[in-house]
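Quick one: this structure, given as structure tokens, is what I'll be asking you about.
A single protein chain has been omitted; all remaining protein chains appear in their positions.
Now for subunit A:
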């Protein structure tokens, strides 16, 4: 039976792992290669690196991080953040990324999804969607630039479109739930997984091990992603997995 995946996400800026503290600033928390190895030892099923560098030099440092990590770590790695073109994707995959996640660039230029999936295979093209509920319009809409810019694209329309264009996986962040640590947005995630045949990674809202087991019991998503609760060691990946197994959710044993 296929296992549900637990995925820690590492935000990397200029080659160093950082984490946002309620938008007030960023604090350096470590060497990405060391952190990746630590998460691997703890039982992470996959790693996501989100490159939040603002400069070309920063993106180049990300390539070094991937190269170093890929030489020592043999679990899947997804890289997102700032990816604009087929040549960016080519450089990341060549450095050792297994998948790339596209967000803003795909919304601006949806053809990038079909070009990339034809060239590299759909399995390595993950589409990241930042979704926020609009009370007035009574629907979810997609946001770009790390959730800073609204678009007029309805999230559920976008899901159908990206799947048709050749996306291999979705990474869905509920902006309404993100940072609240009150659990995942089951309603949105169930709707999306219900209409997509490709796997969905859920993101936004994890605050405890229960939130992961609830996610997998109440929705059909394939994976749960979190950053801060794992970095702060509020909850360990092992605790999450133990609880999920106890509740009958299939998990990879380490």
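In this section, contacts are C-beta pairs under 8 Å (C-beta built on N, C-alpha and C of every residue); 3 or more make two chains touch, one makes a residue touch a chain; residues count from 1.
As a convention for this text, contacts and distances are computed from a predicted model.
Among the names given as "Imidazole glycerol phosphate synthase subunit HisH", "ABC-2 type transport system permease protein", "Cytochrome c domain-containing protein" or "Sarcosine oxidase subunit alpha", UniProt records the absent chain under the name "Imidazole glycerol phosphate synthase subunit HisH".
Touching the chain that is not shown, out of A:11, A:45 or A:130: A:45 (per the contact rule at the top).
One of A:33, A:62, A:95 or A:171 touches the chain omitted from the figure, and that residue is A:95. When the omitted chain is restored, the residue from A:109, A:123, A:149 or A:246 that touches it is A:123.
Remark: the residues of subunit A touching the chain excluded from display are 1-5, 40, 45, 70-72, 74-76, 93-96, 98, 118, 120-124, 168-169, 196-199, 222-223, 252-253.
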